[in-house]
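Input: a single structure, listed below in structure tokens.
Note that this complex is displayed minus one protein chain, with the remaining chains in position.
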Amino acid sequence: MKLKFLHLALAAALAIGVAAPAAAQKKGGDVVVAITNAPPSLDPHATSAQAARHVNLHMFETLYARDEGAKPVPDLARSVAVSPDGLTYVFTLRSGVKFHNGKTMGPADVVASIERYRKGGASASLISAIDSVSASGPDQVTIKLKTVQSTFLGNLSSPRAPIAIMPAEEAAKEMGKASPIGTGPYKFVEYKPDSHVKLARFEDYVPNPAYKERDGFAGAKIAYLDTVTFRFIPEAGARDAATMTGQVQLNETSDEATAKRLKGNPNFTVMKALPYAVQVLKFNMAQGPGTDLNFRRAIAQAINAEEILGTAYPDLYLMDQSWVYPGSPYHTGRALLKQDVAAAKASLAKSSYKGEKLIFIIDNIRPNVDAATVFQQQVAAIGVNVELKVGDWPTISGIGLKSDQGWNFWTHGFGIEPYEGPASAMSHWVKGQGQRKDDPVIDELFAKLNGEMDVAVQKKLFADFENRMADQAIAINLGDYGLFQVVSNKLKNFKPYRITRMWGVWLE
Amino acid sequence: MIRFILRRLLASIPVLLLVSLITFGLLWLVPGDPASMFLDAGATAEALDRVRREMGLDQPFLVRMAQWYGRVLQGDLGQSLLLNRSVAGAILERLPVTLSLTALAFVVSVMLGVAAGVLAAVRHGRLADQGMMTLALIGLSIPEFWLGLVLIWLIAVMVPIFPAGDYVAFATDPWQWAYHIALPTFSLACVQMGFVARMTRSSMLEVLGQDFIRTARAKGLPESYVVVRHGLHNAMVPIVTVMGIMVGALLGGAVVTEQVFSIPGLGRLIIGAVLSRDFPVIQGGLLFLALIYLAVNLAVDLLYAAIDPRVRLE
Partner (left out) sequence: MSAAAHTATTVAPPPSSRHLAFLRRLLANRSFTIGLVLVGAVVLMALLANLIAPFDPLKGNFKARMVPPGAGHWLGTDHFGRDILSRILHGAQVSLRIGFLVALFTAVAGAVIGATAGYFRYADGPVMRLMDAFMAFPPIILAIAISAVLGASVTNVVIALAIAATPHTARVVRASVMVVREMEYVEAARALGAGHARILLRHVLANAMAPLVVRVTYVFAIAILNEAVLSFIGVGPPPPTPTFGAIIANGRDFIVAAPWITVAPGMAILVSVLGLNMLGDGLRDVLDPRMAVTTR
């Protein structure tokens, strides 16, 4: 009897073992990925730029990471025990995890990394609730919070400016000066500014045994490729050309025209990463007609959001105006803005706007400029006179982050915040950061959300936030847009995500 | 000769100083700083200030200026704020790329331009002359970057003969280097080619009309010998005089060509630095470009003095 059971078990095990991998993954090969911008730093704590994430999240990992559905799950930690009062988190670390320089990861490294981030990380405010971090055992780290934070695990696992775990010796270095030594499936090889970053498979990498498959930023991150090279090619045409000629196997972002052209091409697959970001139209509520609710309402009624998105992101937009993405448990299927020119004119008449020229600042990215151009025409129809001020990002962001610099409108995308969750999505409007004027209702909702552990209540708070944003026209959520990613058919099992993940993919 | 060189070198110093002062003036006026490149759109004011402090940007402008001059006098151009390497390193990495593009375009435009100009002069008034000069005029009038775009479209995408950009170092693979640099060189050289052709033609016409040419012909020397040995040799003088300006124009054009073809050269480095406010790279890069410009002008003046003995009396 026992023997038969054993035979059965063995057969079952074999069956599972054989069935699990879908197609035959091949180890080896070199892949080149074309990305738009170069990472400003390979020190993961120092920068929150998207370009840095592509590269750094292949070399570094975090205690907890977001899965495919953006839920925080264990990555370098095995598990966490949270005290009943929600103020103490005890993380049990995985054992046998190696850094790229051969050192074994231990609690000292985790503590040093978190402390470094707390002091000067790009989004240090994420973990400002931390009171103390300490090693509490051979594979244990204890974090004590000052106040309850429902979003703590979410913040810890934020991929935005990740709280990457690096060796304590690197963590001791000044911000921006740490060498790219992490625990990730790929390790650093070389960086040529304005050209490329090259990574190679880290042979001593052990995928997290708790998972079988890749899962968002977590899961089993198996590196099949020998090397991955990220080439920085800012010109869209050059990226397309490089893809067509086989110089790169993956183009981070292409456009509708190329996507149409490549339909049916046996060598390439075009994938949509949609939704990828929210296109936001911001008002300066501290100066000019933006202070007036009637004016903001008039604008919200005058525009046709679909025309704006359709021009800026042809064939690549989604008319959804919730501040998190569809698929998130906090997503509200809220009604879309309706264009009503008559109502807009009426609201405008009630407002303080006297026909003066207004400034719309935009940075030099084509879709943002296009969105502003369409907006300009649409509001001209109700008599609002808008002038576009295009500049590079340092100039424009410098103007937009101060209230007194003479801007009235600003548009750009928010990619990572809606992905991370309700608190992240709300954070930009807290303390008046985005809209330049405090809204006490939003501030209060944000504080409550942070302290509320009950998901149902959280959902209600978030819905209240969305209503407040729409009601007061604090900013306009035009909708979601995406990316066209062009993949060579030689690269197998690629799936678009927040970054171009090169684990779990292989070359044919 | 040595005195001449030394005097010119000495005269370059105030120019370089002026260049760096003008650059500082522009940087002082330019709004924005590189901190915003480190963070994304959701950055808070505190985060930006922190990054600024880490970059040393919170110090007063004059202090930073003084520090830069102090370093430069010791031969140190500083560290890039965004590129993770020294400014000198970044420049030296890019220099061969831009130099090879510019030098190749220079050679191509001189060779083809001179050939076209000579042909036009020799066949003065006939179809070949009209044709060459019309082509030259059109070449002069084409916007380089537009030509680059159209070439990419026609010859790299529609009919994939040449690659659409990128750069392979000569040392790595000479054939690939030539293959990749063909289109950019052509679009860069086009304008200067037209210019050289016209200048060569008018210069040759002037020389060929002179007495000593008639004498040479009367002596029974073969026409090709007359044209090349006597005619061209003398016609080159005006061309040499404008070579300095030509190189300046090519360097300026290379900057744009690098953008269109995604070539990692000095031009792209500096434009990228300006757009992302990487101050040390802007300072060092512009100073370096000025150095190249002055060096080329000096070389051209020396060449001119070597060719035309009348100038040596200076």
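Going by the order they are written in, the chains are A and B; count residues from 1 in each one.
Keep this in mind: a contact is a pair of C-beta atoms (placed from the backbone, for glycine too) under 8 Å apart; a residue touches a chain by one contact, two chains touch by 3 or more.
What you see is a predicted model, and the numbers here were worked out from it, not measured in a lab.
Student: Kindly state which of the options B:199, B:216, B:236 or B:263 is in contact with the chain not pictured.
Tutor: Counting the whole complex, the residue in contact with the absent chain is B:199.
Student: Looking at the whole complex, which of B:65, B:95, B:119 or B:149 touches the chain that is not displayed?
Tutor: B:149
Student: Touch as defined at the start, partner being the missing chain; which of A:147, A:377 or A:489 qualifies?
Tutor: Only one of A:147, A:377 or A:489 touches the chain omitted from view, namely A:377.
Student: Specify the residue from the set A:364, A:385 or A:489 that touches the hidden chain.
Tutor: A:364
Student: Of the residues A:78, A:261 or A:431, I need the one that contacts the missing chain.
Tutor: A:261
Student: Residues on chain B that touch the omitted chain in the whole complex?
Tutor: Residues touching the hidden chain, for chain B, are 11, 14-15, 18-19, 22, 26, 29-32, 137-138, 140-146, 149-150, 152-153, 157-158, 191, 195, 199, 202-203, 206, 238, 241-242, 245-246, 248-249, 251-252, 255-256, 259, 267, 270-271, 274-275, 286, 289-290, 293-294.
Student: Mind pulling the chain A residues that touch the left-out chain?
Tutor: For chain A, the residues touching the absent chain are 236-237, 240, 255-258, 260-261, 307, 310-311, 314, 364, 366, 369-370, 372-374, 376-377, 387-392, 395.
Basically, only the chains that are shown with their structure count from here on.
Student: In whole angstrom, how far does the Cα centroid of chain A sit from the Cα centroid of chain B?
Tutor: 41
Student: For the complex, give me every residue of chain B touching chain A.
Tutor: 30-34, 36-48, 50-51, 54, 80, 82-85, 90, 93-94, 149, 152, 156-157, 160, 163-166, 259-262, 264, 268-269, 272, 275-277
Student: Sort out for me which residues of chain A touch chain B in the complex.
Tutor: That would be residues 38, 40-42, 46-50, 120, 122-125, 160-161, 174-176, 191-195, 233-235, 237-238, 240-242, 244-245, 247, 392-399, 401, 412-417, 427-428, 433 of chain A.
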